[in-house]
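The following block contains the structure, expressed as structure tokens.
Heads up, one of the protein chains got dropped from this complex, but the rest are sitting where they should.
Letters A, B and C mark the chains as written, and numbering starts fresh at 1 in each.
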Amino acid sequence: MLVVYMTLGYPDNERYLEFMEEAVKNGADILEIGIPPKYAKYDGPVIRKSYEKVAGKFDLWSFLPETRKVIGGTKAIALTYLEDWVQELDDFLCKLKRAGLDGVLFPDLLIDFVDDYQTYSTRVREKGLNNVIFTAPSVPDKMILQVSRQSDLFLYYGVRPTTGIPLPITVSSLVTRVRNLVDNKLVVGFGLSDENDLRKALKAGADGAAIGTAFIQAIDNGGVKQAIDLVIKLRSVLDEF
Amino acid sequence: MLVVYMTLGYPDNERYLEFMEEAVKNGADILEIGIPPKYAKYDGPVIRKSYEKVAGKFDLWSFLPETRKVIGGTKAIALTYLEDWVQELDDFLCKLKRAGLDGVLFPDLLIDFVDDYQTYSTRVREKGLNNVIFTAPSVPDKMILQVSRQSDLFLYYGVRPTTGIPLPITVSSLVTRVRNLVDNKLVVGFGLSDENDLRKALKAGADGAAIGTAFIQAIDNGGVKQAIDLVIKLRSVLDEF
Amino acid sequence: PRDPLGAEFSRIDLLRTILPKEVLRQQLTIERYIKIPEEVRERYLAIGRPTPLLRARRLEEYLGTPAKIYFKYEGATPTGSHKINTALPQAYFAREEGIEHVVTETGAGQWGTATALSATMYGMKSTVFMVKVSYEQKPMRKSIMQLYGGEVYPSPTDLTEFGKKVRKENPNHPGSLGIAMSEAIEYALDHHLKYLVGSVLDVVILHQSVIGQETIAQLDELGEEPDVLIGCVGGGSNFGGFSFPFIGNGRGKKYIAVASAEIPKFSTGEYKYDFPDSAGLLPLVKMITMGNSYVPPPIYAGGLRYHGAAPSLSLLMKEGIVGWREYNENQIFEAAQMFMRTQGIVPAPESSHAIRAVIEEALEAKRANRKEVIVFNLSGHGLLDLPNYDSMMKRVTSNEQR
Partner (left out) sequence: PRDPLGAEFSRIDLLRTILPKEVLRQQLTIERYIKIPEEVRERYLAIGRPTPLLRARRLEEYLGTPAKIYFKYEGATPTGSHKINTALPQAYFAREEGIEHVVTETGAGQWGTATALSATMYGMKSTVFMVKVSYEQKPMRKSIMQLYGGEVYPSPTDLTEFGKKVRKENPNHPGSLGIAMSEAIEYALDHHLKYLVGSVLDVVILHQSVIGQETIAQLDELGEEPDVLIGCVGGGSNFGGFSFPFIGNGRGKKYIAVASAEIPKFSTGEYKYDFPDSAGLLPLVKMITMGNSYVPPPIYAGGLRYHGAAPSLSLLMKEGIVGWREYNENQIFEAAQMFMRTQGIVPAPESSHAIRAVIEEALEAKRANRKEVIVFNLSGHGLLDLPNYDSMMKRVTSNEQR
């Protein structure tokens, strides 16, 4: 399962849409759309910079539906911080649904709203959206097991504490642990673009990977073409398994 | 075996002779006559003071024979430091013999002349004198055994490092050790006037005791009479065994 | 960990540059147990590990308590505290990476001493930025680092841009742990050296868990089941290293973390994201904290002059698993003296905080006539803190005379 992340409207509205369209054509299973937050706590410098670059370049609720037009029936989920929307959550979720998204992933749900995560999950589902839950190595076994039952589409497992920085970790043991705990489709993310790491994760039982920073860097370096080449390459790695 | 010590000519010539005579009558087995040395290294303050008091009050070689006149056939040995006579030893020994003494005890023989003790012992015996050897707890077992074979009359065992000072020691174990080593008559001395200590020494196998400081103190306190009372008392303790 | 809002550079990325790779990997691990490399085990043996678990029988008698009191004596290591337990593996991992020179900062000097010795033991150079006022007031600490082969500089220095800036503003600046840390990190970056970290991080507590593991084995050998576990808290590494193996294995009933009443982080601190360092060079972590700009008063227990508590410990306290106490200097001096006179060991002022809590627990057990087993971590000896005790003694005596 290849989950392709892109910051909404990056590097500009046109190329963003071009990338999304091509990504689907070249093997993306699910799209993850980054909505710029006020404070991207759990993102690395590359994604943070991408947020800064697009800030103010579009109206969220009029631009977001454009994505659906180019990706056809492919599942698309929004990635954004609950912190920004918690005061007006129902309204936000309704708007997302109307904008054509299939689900939402709050990376801060289990970290900063742990005591109420069930309430929020329920509200997401009540609005007819898929509730994709983000977990991490620091989440205790018992809690991973509990939240896995409330995660739709797949369980997102961020193996590093931040995106896009290749901090040294032992991918296989990190993945094995969760694989043995849950029945969900397991998608591993956070610094997973390295082919070695990716293979190790898949070998350890992951069902897919979520890649983001690497696409932004590819677009920066060689435009949409280079980013799509990466989609193709990652697809082929995934297909080995 | 009661060995009675007195410093030659103490407290004066007359009373010295009176004490010696009475001591024999009241149970002294052997008399030990202290010849004032230059440096009474291994004597306590009481005996040292007695030496100082008599110094210069008589001519050694003319006064010494007086003792024999009052003690009859009782054995008498001289106690003096080899250090003082080592340069003219043969002459000294001949004079001792002529003065009517039966033997000599050098308290410094094994301490300060240890490498040559056999030579000196032989020379004492060659002059027809009894060679009484002084040993102490600090002398190694092997050496005590060796010297015991060269000691006449008895083996003198000084249980404390100096005379007349009741330093705390375990008399019984000190005596037992030597008793198990040697066949000689064993006379224990150095601070043995305490009745308890004396009984312990005898119980542990000593054949007798050499007493000195206590007689000097008795003379100082109550004259010859008091000293002789002490002889009588010690004799009775010894007779218990 | 998080990068702060609007960060000019990623603190998390910085870790990757300055920490030995294996240290960072262990920081991020989820393994329940990590094997101590053979080369580190050997050094642990060489410095006298396992440290002794001793019974404070004379203290028990003095207090007349039915409780048994045991203490793990980390002061038995050559550098006199638990700090060596993490300095050794960090130095080893740096060396394995081909590093020839490590750098760190030190306040009171315990950590710098452990770093200097560990570096030497693995054939590396070490540079230690020592808070200037300590450098001047604790010349023995400086000496021992130098004897171990460490280069010691009184911070702020002219060796870093940050130090130069501080000195320009105030040529007589006494320095601070935050400044020294900033200098050490800058120096490590500039010279492509690795930085060794003394507390707070999970990896440090992981290394320190050798204390608790050994204690469990030693108690098992004695056939004792602990009831109360007590330790003092600066950053939390000695407390965590000692108590977490007990907590994780369900051993013990009560865990007490002791801080200084002069730096009342448990009673007044907030549980929030904050910088572990004063300069804000490291990633934000969620912990009980007085705020990273908090200026601690000058107490003798220099190791407890820290604004926060390790995130893992903070969470356990927040969840009510670990309880706490805070004592002031008079209280800990009293406890230290009682311990010295009964057990002979001069405890570090930091460790005396734990001792005070032990005494109160033991007296409580006496009142309740409870035969409990109290175990505490005596994290270091106070032989190099004697001038401090001397000052305390004078103060206490003059208070008594008033």
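Everything that follows uses one rule, which is that a contact is a pair of C-beta atoms (placed from the backbone, for glycine too) under 8 Å apart; a residue touches a chain by one contact, two chains touch by 3 or more.
Here the structure is a predicted model, which is why all the values come from computation and not from measurement.
Under the touch definition stated at the start, the shown chains contacted by the missing one in the entire complex are B, C. Here one chain is not drawn; of B:Leu174, B:Leu192, B:Ala209 or B:Ile228, the residue touching it is B:Leu174. Considering C:Val128, C:Val346 or C:Ala362, the position touching the chain not shown turns out to be C:Val346 (whole complex). Residue B:Pro137 is the one among B:Gly100, B:Pro137 or B:Gly223 that touches the chain not shown. Contact with the chain not shown here comes from a single listed residue; of C:Pro20, C:Gly80, C:Gly175 or C:Pro226, that residue is C:Gly80. The omitted chain makes contact with subunit B at the following residues, 38-39, 41-42, 44-45, 48, 137-138, 160-162, 165-170, 173-174, 177. Even with one chain removed from view, subunit C keeps its contact list with that chain: residues 42, 46-48, 52, 54, 57-58, 73, 76-80, 84, 117, 120-121, 139-140, 143-144, 146-149, 337, 340-346, 383-384, 386-387, 389-390, 393.
We adopt the following convention: only the chains that are shown with their structure count from here on.
Chain pair with the highest count of contacting C-beta pairs: A-C. The geometric centre of subunit B is 72 Å away from that of subunit C, both derived from CA atoms. Put simply, the C-alpha centre of subunit A and that of subunit C have 39 angstrom between them.
Subunit A and subunit B have Cα centroids separated by 109 Å.
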